[in-house]
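The other protein chains are all here in position, but one chain of the complex has been omitted.
Right, chain A next:
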Amino acid sequence: MSTGSGPAGDNNDRLSAFWSLFYISAALVITFLYYRNLGLWRLFEHARRWLEWVRVMLGV
């Protein structure tokens, strides 16, 4: 067992098809749940605040 903490020189190996599928599926599902819950929509709710920021920055 190596105790080395540097890069192990396995930078060129690819993630297997199984783990790739698992990873991208999980990422999509979790992202979907986030936006279904609130996420992006809540940002739109804050549009008025963003506008206020822009106005202050522009000094108008």
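The rule we apply is simple: contacts are C-beta pairs under 8 Å (C-beta built on N, C-alpha and C of every residue); 3 or more make two chains touch, one makes a residue touch a chain; residues count from 1.
Everything below uses one rule, namely that contacts and distances are computed from a predicted model.
The chain that is not shown carries the UniProt protein name "Glycosyltransferase RgtA/B/C/D-like domain-containing protein", picked from "Oligopeptide transport system permease protein", "Sarcosine oxidase subunit gamma", "Glycosyltransferase RgtA/B/C/D-like domain-containing protein" or "Electron transfer flavoprotein subunit beta/FixA family protein". Across the interface with the omitted chain, chain A contributes residues 1-8, 10-11, 13-15, 19-20, 22-24, 26-28, 30-31, 33-34, 37-40, 42-43, 46, 49-50, 52-53, 55-56.
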